[in-house]
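A single protein chain has been omitted from the complex, and every remaining protein chain is retained in its original position.
All chains are identified by letter, namely A and B, in their written order; residue positions are counted from 1 within each chain.
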Amino acid sequence: MSDSEEQPGADVVLEVRGLTKRFGPVVADSEVTLQLRRGEVLALLGENGAGKSTLVKMLVGLLRPDAGEIRIGGDVVRLRSPRDAIGRGIAVVHQHFQLVPVMTVAENVVLGAEPTRRGLFDHRKAAAEVRALSQRFGLAVEPDAVVQDLPIGMQQRVEIIKALYRGAEILILDEPTAVLTPVETDELLRIVAELAERGVGIIFITHKLREVMNGTDRVVVLRDGRVVGDVATADTDEAGLAALMVGRPVVLHVDKEPATPGATVLEIRGLEVDDDRGRLAVRGLDLDVRAGEILGIAGVQDNGQRELVEAICAMRPRRAGTVVLAGREVEGLDVRALHDLGVAHIPEDRDKHGLVGGYFVAENLVLNRFDQAPFSRWGRRDFAAIQRWARQLIADFDVRTPSVYARTDALSGGNKQKVVVARELSRESVLLVAAQPTRGVDVGSIEFIHQQLVAARDRGVAVLLVSAELEELFALSDRIAVIREGRVAAVLDAKSATRETVGLIMAGAAGH
Amino acid sequence: MRPAWVRRRPPPALGVAAALLVAAFLAYAIWGFRAAAVAGFAVRSCTPLALAAMCGILCERTGVINIGIEGQMLLGAFAGFFGAAAFGVVFGVLAAAIIGALGGAFLAVCAVSWRVDQIIAGAVINIVAMGFTTFFYRPGFVIGSLPTWQIPLLADLPLLGPIFFRAQPLAFLTFAVVIGLQVTLFRTTWGLRTTAVGEHPGAADTVGVNVARYRYGNVMLGGALAGLAGAMLSVEITGSFDRAMTAGRGFLALAIVIMGRWRPMLAWTAALLFGLLSGLVNQLNFDQVIDVPPQFVAMVPYGTTIVVLAVFSTRVRPPAAAGRPYP
Partner (left out) sequence: MNLDRLRPAILPVAAVVVALTIGAVIVAVDGSSPLGAATAIWVAAFSGPDAIGATLEKATPLVFAGLAVIVGVKAGLFNIGAQGQLLVGAITSAYAGYRFAGLSPLVHLPLCLLIGVVFGALPAWLAGVLRAKRGVHEVIVTIMLNTIIFNLTDWLAGGPWMEPGQVISRTPPIVGSARMGRVAGLPTGFVLAMLVTVAVWFMLEHTTFGFRLATVGANRHAAHYAGISVGAVTVAAMTLSGALAGLGGAVESLGVVGRFEPGFNAGLGFDGITIALLARVSPRAVVPAALFIGALRASSSELQAGAHVAPAIVDVVLGVALLLVAAPLLLRWLLRMPPSLSTAEVQFTRGWGS
């Protein structure tokens, strides 16, 4: 580890040759070839569905390749399980952390390779080892803290220590910055550099170009399961990478006329809402959304966005504050009453809240209107009317489904999202609450959904857009409200605001 | 420093047990043999429950809900009795453990390998066990009895001696299992991994803990304990077998698991409280202080369970992955 004098990139620690994986007729990865050198930070760049996750699963033994080989330190290896992979020095930090919430940092780190003393688990030694690793790599993790009490950024470091404890020489970080604040992201990039300095080879998976440019040595670009580029980071730029990644020049620019905002539709004052664990997540939030504008909510994940959205839509009780919709306090109204007042809601998690996976597409298209005419009369459902309506929406919103009687969970992510969007935008509404409307959706569907949101705005709907993607917020919003620790820290005009300003306010750095 | 998953689960069983002990001695000082009778009844009646509850703890901590404990106990009682009738009591007890473990294996196959709904799989065990033990039951067998052991000196302690230190083998086994599980769950690598498998199987899997193996192992071990709990009823306590003789104890054990917050000592304490309550009602009835029909006496633990769960259920947190197939 100490011979960092050596030229980085001299020896290859991991080599993948012609790796292919099919799922039925779908080819997830096709002939993927790449090399990772000792002490190198390699960016693996690609869109959702480009084959990054499948590749990672093969590298850690969760999936078996159909063809091709993986070489570690020159030897061809067959990885049958994560245990095999760890044995070979490959560790991965998943997007969803693989940590047991009720156990301590030290317990999580040593799990599966625990120190023992006289047959019993040696907690003291575990804590000491974690502390030592934490100090060596500057991670500042407290071994006796319980994981569920730690912030996300800290939990991620626990995952990194877990990998280091197991002697990982190849560390795969799967979309590590998706859940981090800009400040935490910078910190992570520093840690990654530190690890590389000490000889760890790192595969950094992302679809954010900025991070690739700032923190990696080399980039491999995947598109539709194939490697379409393998270049030194210094020899490329963001535009070039973007074109490679998408296969055509990206238009994140949405054509829209200037907004013509009308009266205030949604007026929130002093809102306080608890999260699932009963802690205050929204803490005295004020917000106005006007008819005919898109108000974007920017913020680091878990700063009260979810609770705000659910409280507006009456899915979550509020503790204090007022919510006035079109001049009327909506206290005490339930989800359905708000729906009838014209609140449309594209929920953040379509599979959890937005759809019933086992239902036909047609049933999901009337999920929150099933008991209204013409879909039912006198409590009896009218399947003919439902079917007619479903056919109409499928055509209007370009939902690619074999039939209105296809099971919804058989559709792709983009088409599932279109089902939700179609349902919510196909009726008269005054307020549209759209949470992460394009998460996990293909590029074509993103453009379509963006157009629909702008069209809703132009019809005079007040749109509240919550998104984790700054690109999306800047492309769509007329005003951007930055949320931090459950309060609106600033409201900016989208045309004049810069990404840097928003990022700083999100992180709490600026004097807002 | 105690591990987190111990530290974060109040209240300590030790405190409750100490309070019980003080109360018991006070009662003993005041009412003498009556208090001793109640305490003796309590421990005897709660011991099979406690052992069955250990089955529930093992299964659920590893992520498998076992509502087939009742059936596994019944199979154990059946195999224990007829095994004892054919080849002697030692064989009977072994047979009970084995058939219980087989019931556990069935549940594990369903829950782990076939991803069958765990509650349905458990219900199947109960129904099948009832059918088999009734069909193959033959009257007219007698068996030898298990010896009563006593631990020298300790058995002579007032009140506690006859209750905890003069008992039959399976009762002693139960005491050992409860204490042993308490130690192993919270102090060993196996316990740490079991907790991880029941809370977040994905986390355990990615660090190389074999989730399926842990689930199979623990559910089968639990099944063996349930089988032994059944044998305790037929071979050790009554020396006979009756159709449906477990009489819902397996279900009661499930409730005890919840009240004991998935911790062995606390579950034992909960079982003991049940026993005390029943024993008290029995004794008061016997002394003609109160006049309650026997059916109402029989209802006491079940009614208590509902009330206790209704009051406390929002405050307990089951293992996060219990009932969910993995992967």
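Assume a contact is a pair of C-beta atoms (placed from the backbone, for glycine too) under 8 Å apart; a residue touches a chain by one contact, two chains touch by 3 or more.
Owing to the predicted nature of the structure, the values given are computational and were not obtained by experimental measurement.
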TODO: Can you work out which residue in B:127, B:142, B:176 or B:290 touches the chain that's missing from view?
DONE: B:127
TODO: Out of A:240, A:342 or A:357, point to the residue that touches the absent chain in the complete complex.
DONE: A:357
Open item on the list: Need a quick check: the contact residues on subunit A for the chain that isn't drawn.
Closed with: 315, 334-336, 339, 345, 347, 352-359, 363, 367-368, 370-371, 376, 379-381
- [ ] By the contact definition given up top, give the residues of subunit B that touch the hidden chain.
- [x] 60, 65, 67, 109-110, 114-121, 123-124, 126-128, 130-132, 134-135, 137, 247-248, 251-252, 254-255, 258, 293, 295-296, 298-299, 302-303, 305-306, 309-310, 313-314, 317-318, 320-324
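Keep this in mind: only the chains that are shown with their structure count from here on.
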Task: Length of the line joining the C-alpha centres of subunit A and subunit B, rounded to whole Å - done: 45
Task: Residue ranges of subunit A in contact with subunit B within the complex - done: 60, 81-83, 86, 92, 94, 96, 98-104, 107-108, 111-114, 116, 119-121, 123-124, 127, 144, 146, 162, 166
Task: subunit B residues touching subunit A - in the complex, by the definition given at the top - done: 1-5, 8, 187-189, 191-193, 195-196, 199-200, 202-209, 320
